[in-house]
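So the structure is just underneath, and the comments pick up after that.
Note that one protein chain is taken out, while the other chains of the complex remain in position.
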Amino acid sequence: MNYSVWSLLRGALSGHRHWLPAWRTPTPKRTYDVLIVGGGGHGLATAYYLAKNHGISNVAVIERGWIGGGNTGRNTTIVRSNYLYPQSARLYDFSLKLYEGLSRALNFNIMLSQRGLVALAHSRHDLDSMSRWVNAMQMNGIAAELLTREQVGTLAPALDMSLQARFPVLGGLAQRRAGTARHDAVAWGYARAASALGVDIIQNCEVTGFVKRADGRVLGLDTSGGRILADRVGIAAAGHSSVLAKLAGFRLPVTSYALQAMVTEPIKPLLDTVILSPGAGAYVSQSDKGEMVIGAGLDLFPSYAQRGSFAVTQGVLAATLALFPSFGRLRLLRQWAGIVDVVHDSSPIIGPTPVPGLYINCGWGTGGFKAIPVGGWTLAHVLATGANHELAEPFQLQRFITGRFVDEAAASGIAH
Amino acid sequence: MMQLNCPWCGPRDENEFACGGSSHIARPGLAASDQVWGEYLFFRDNPKGVHRERWRHVQGCGQWFNVARHTVTHEVLSVYAVTDAPPKLG
Amino acid sequence: MSAQRLKAPAGAWIDRSRRVTFTFNGVRLTGFQGDTLAAALLANDVRLVGRSFKLHRPRGIYSCGIEEPTGLVDVGRGARRTANVRATLIPIHENLVAQSVNCWPSVGWDLAALIGGFAALLPAGFYYKTFKWPSWHLFEPTIRRMAGLGRGSGQSDPDRYEEVAAETDVLIVGGGVAGLSAAVAAAQAGAKTTLLASGAIPGGALGWRGDVEATELLEKARRLGVRLHSRTMAFGIYDHNLVCACETIMPDGSDAASGGVLRERLWKIRARAVIAATGAFERPMVFPDNDRPGVMLAGAAEKYAHAFGVACGQRVVIAANSDSAYAVAKSLRDVGVNVLAVVDRRPPAMIRADSCDGVRAIAGAAIGSVSGTRAVRGCTVIPLGGKPERLQCDLILSAGGHAPTVHLHSQAGGKLRWLDESAMFVPDGPAPGMASVGACAGVFSRGAAADHAAEVGNALARGLAPPPAPIGGASDERVRGTMGRGVSGAGRSLPGTHVPGTPGKQFVDLQNDVTLDDVALAARENYRSVEHLKRYTTTGMGTDQGKTSNINALVAMGECTEREPAQVGTTRFRPPFSPVTLGLIAGRRVGALYRPRKHLPAHAWHEAHGAWFEDFGDWRRPAAYPLAGESLEAAAQRETAIVRKTAGLFDGSPLGKLEVFGPDAARFLDLMYVGTMSTLAVGQARYGLLLNENGTVMDDGIVARLGEQHYWLNTSSAGVDRTAASFEEWLQCEYVDFKVAVTPVTSRWANVTVAGPRAWDWLAAAGFDPALAPDSMKHMTLRESALDGVPLRVLRASFSGELGYEVNLPADHASALLERLWAYADRYGAALYGVEALQVMRVEKGYIHIGTDTDGTTLPGDIGFARAMDRKAAEFVGRRSLLRPAATDPDRLQLVGLTPADGKTLLPVGAQIAASPPPALTEGHVTSSYLSPELGRPVALAMLTRGSQRTGERVRVHHLGTTIEADVVKPPFIDPAGKRVHG
Partner (left out) sequence: MADTLTREATIEADGLRVSVDLAVHIASLRYFNADGVFAAAVRSVVGMALPGVLQAAMGPASWGAGAFTLAWRSPTETLLLGVDGERFSNVVAALADAGEGCVVDQSGGFRVLRVCGERVFDLLARLGGSASAPKIGEGRRSRLADVTVLALCVRPEETLLIVDRVYAEHLLTWIRETAADFATP
């Protein structure tokens, strides 16, 4: 059933009784070609691209809770590809390009709003770093601009533009194609399209163990809903990657942290672009419903609790008010946290694990949402062909042994 | 915001401390293989359960100490010296 | 028939002698002191207050408290304008200004209300199904303008907020009979007890009843030393029983003093044990058009009548699913309000026989329709199986049952269970460190609640486990309260109240316009999880956070999917319990008090001498000392030329400074630095590089030996805290038996640097000890000295490449030394120079600056320190990582010098080096670049793939679309032999 204004009209006449389930809820088969652990954006996208790109639809997505309930439903919905190293730039820009066609591809409006993103410079040193960043992006074939103070001021008039501000705005790095997308819609869109192509989506089904052959090769999963066999298994469980790795008998260079996000009560439009300030320690955008969506750095101790520390919330909001003093009287409506899988060089791991037949997509840390399409595309590729997609080649587990990091965070300069 | 019981200064709010990651990780010598060295630096249990980690009371006495903490409930089961072996937890 | 004031004694909270005028939507109205804005509006018969979020349907006042979904207004003027405030929570005061939200041009004639006509086209989630062609960007601006309720002030908040930390043994949240009983019991058991109440104390259902027992409890609590905080709303419970609460000092819309006032106070209370006594919300009934202004909660109408003396209507129909309807009916009748009928959805068997004396009860019946769009004019009642009856009423009250306020219990990790007979979720046992009492625990009968609360207070005060709640629900017999009517027992309630199949919009979430049809659609499209239901239909995502909508939504979903409410479950309760001002959470961390800047000891002196200050990390430092009309760059060029020609004066106080002492100090520093420090003689100094375990260059600086066991360390100003912390970690966690003390002394010692060919002459003229002269004190030597009794540590070192003296002296004497030296400046034509000039000079010398030329991937070999590592066979931090394949990769980026081919064009910092213009594979980037006054041409440093083997090569440098040719050279650009520094 196609989603369109006409289908809505037909619905209006029939009390909307004609709509079919967005995704099926089948009873799980005993065997599949491929099993995917994790029903978030990456897992659902992997299933979709397996069916769409590789014609493999005898696939099941095994989700512990409800689809899109993990980080996919807990992030600040920003999509961008302003990365410095060619390997990362290609990866994230491929994802942004997929996002640009996703509403049509999935026939599901993900509300991709390319309203632009501006990273703020508060010192001449910041401007120098941004100059490197912009030039590197252009070298990678990604449009990016250095903005003057005045240009930033017109894009985000709510910013404190006085030169006496605690974080004076001296300019910014802009990626016009960046912006936001509705996170739930990405998960549901992929789920609906994958289900339509034959993929089974199984919720409320927790993986309790891996079934292995004598030689260690993976044969399937033990779950709260019984044993399910498959030739290949892909893990896309973000913050829970280590939990699954342990079940499969290996360790990852991953530590799970709470990453907070929060929204204010909805108000009339006040901010029409995404503002990032690494220096002040906060980033802000306004949702289509009118809520200010605010995020920042990690709670810096390992945690699987989707709550977050109040002291960090205070720091994030103080940073936000340092940038946007006029938000002071708005009220915080909701605060929560995702569990993000952080690795040393804040770049992903997409490829084989020490267990033959078991592949993993993790390590996205604080930047997983923007990478859902490419994470799915590349994990699907290795699951289907057994060989890494060329975009994923630089992002293997082995780099933590050889030292060939792709350290984006570090490249933007340690504190100076 | 947690409250940690610094062995010297007593219970203090979490924003006075800094977490130093997992404890009880033996440091291999120069002769270690790349694999062993890589695992020492980066590979962790990252348990969803009791985690033995070390904290420093940065804005207090400046001392490091070990904590056994549950990474979901944040319940602190034990606080013990950096040089102590991990206690058996009931 | 309009709402109007009731005669005294109705109106316990208002002062009829003090009239108050306020304006609503530009119209001047009057109320009494003690009225809330909602009460005053109702008293003035203002029914239409706002417009709903999606369909812009007319909305009125729905409740009398914190759960208000629709009576939202913007209050206050100018910078004090506050958006989305609940009219039910604002006490009116003279010239309060309030406006409806989400309507244009006016709440009466809202253009967007035309949407209501297309409601059929706009079911839940319609926007996922359309707006895709040509692209969402076409539709988004319009949708954004129509969304968003109130309007922010657009100015920074003039008012102030403060934060207070407190500790207590037992913390009680809620000021009703249960809360007070628990507090008294806890205090009697000797516990330090604190009680918070969001409104007045006694609060909850007792607030306006002149409840004798409650007042006695309050007195007893005061006598026992319970700390009582009224108007303090607990909005969150965090790790280890930290409860955060917002105390309202100056309520919204009060324009008191012209300057800022202390508006709200954040309480951060660490409690050994917490007792929630937060009562329950009333559940709305679900029937067609149950969103019209004039449909309200029954308890709210009762409170408006008794507390504010306002009859919300003259002819009342109560739609009931709970015994509480009858208590409200009699209570309204007592103040002269005509209650036409109680339309009780429950079958006769579930209705208590003695409850409806004198009130017409229509059992097993439901409301079929409501007439009137901007105000209720009547309704039809459909007895199940009987023929519809029309009632002329102007007020329809919902008494749908109770929803215990389990938010804090759930935030603290407590579980919930479904009580079928009373159709509500109650706590399933205690949460960690927390117990629930009274209505929020499901204990509704007054006596049982008070007794249980006292037992819990006593138990928690003594550190014992709290006794379970005697949850009665229907089977709980009604205890006759000492003051006549008891708090309504929970009684028996049906889970679902709507009549399947009746046409018309039956609202579940009044603010976000979510109807039963939307819930059915969500079920039909398989958005069946309660979390999917919430996100797909947006029920419960409004500013009231589902306080009046969650239960009806999940019960409706249960009915659509053949599941019990317990199986559907509730969504996660997230802080805050009710929206809280951002400024309150930030507290005093506003402006300069957020992440304080660091200033030089001699800041004032520099200011007086024309310094141009900039931020360098958290430090505020002179970038240069521009003369009148001089640009920053021109000033730096002038300053550099003077230093090279004669001498310059520089304040280096932010330089990191550590004293390292102990018998194992030498051995320890060898383990920390790439180079060897144990071989330094006393007085000798050496440049050192610090890595992290992964081999990355983290910090650098000079190490000097003060004594056999005593070292002086300079590090970068940004790196000193990280380096000191790293040393402490190695000493306390790895080299635990080393005897080494690391003491940061950055703020103790100011650093006045004199550099240039005449540097020593200048110092000598100013009276410095001749023993410091260049010929008797070699480069890279540290001497302890004195000047007029002030102790000095003088280090001959140079970041400029000229003869240099760094005079470290106690910070209080910095200005005096600068002043003293400045007096001789003219004699040598010397100048003050800032950070910018220092950067020009260090680039001319090819010296790196950590964090500018290096980043988080740079290894020592990349910046020319490969040789140092080979000579040192011993272990040091990071060494093992330098043996990994990546570290020995020939294609690594390495530091090189660059000069423009044309000798004129400044190479832009951050420009990329590549064979062809973008897009192309980058081979490196320019890290530092300045015009060299001495050479009269630009000089630059860059990181370049295989840089050390490409000296002399011509490369292309690309910046924002321009391409510049440059030649790879080997720095330094000036005085390669380093003759000047040795003076």
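By letter and in written order, the chains are A, B and C; residue numbering begins at 1 in each of them.
The criterion applied here is as follows: a residue touches a chain if its C-beta (ideal position, glycine included) is under 8 Å from a C-beta of that chain, and two chains touch if they have at least 3 such contacts.
Computed from a predicted model, the values in this text were never measured in an experiment.
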Which displayed chains the unshown chain touches: B, C
Option touching the unshown chain, where C:H137, C:R227, C:R377 or C:K598 are the choices: C:K598
Hidden-chain contact residue, picked from the options C:T743, C:S776 or C:Q949: C:T743
Options C:R160, C:H306 or C:K845, residue touching the unrepresented chain: C:R160
For chain B, residues in touch with the removed chain: 8-13, 15-16, 58-63
Chain C residues that touch the omitted chain in the full complex: 160, 162-167, 249, 261-262, 270, 588-589, 592-593, 595-596, 598-604, 607, 620, 659, 661-662, 709-710, 739, 741, 743, 745-749, 791, 810-813
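Going forward, only the chains that are shown with their structure count from here on.
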Intercentroid distance (Cα basis), chain B paired with chain A, Å: 29
Multi-partner residues of chain C (at least 2 other chains): 238-239, 242, 268, 694, 881, 884-885
Contacts with two or more other chains, residues of chain B listed in rising order: 1-2, 13-14, 18, 34, 37-38, 41, 73-74
Chain B to chain A touching residues, read off their complex: 1-2, 13-15, 18-19, 21, 34-35, 37-39, 41-48, 51, 53, 55, 71-74
Contacting residues of chain C [partner chain B, same complex]: 165, 238-240, 242, 268, 270, 413, 432, 693-694, 725, 728-729, 732-734, 736, 875, 879-881, 883-885
Of all residues in chain C, those that touch chain A in their complex: 53, 80-84, 120-121, 123, 126-133, 135-137, 140, 143-145, 147-157, 159, 236, 238-239, 242, 244, 268, 517, 521, 524-527, 529, 531-532, 535-536, 538, 543, 545, 572, 574-576, 579-583, 585-587, 589-592, 594-595, 597, 614-617, 623, 694-696, 698, 716, 718-719, 722, 849-852, 855-857, 881, 884-887, 889, 908-912, 914, 918-922, 925, 958-961
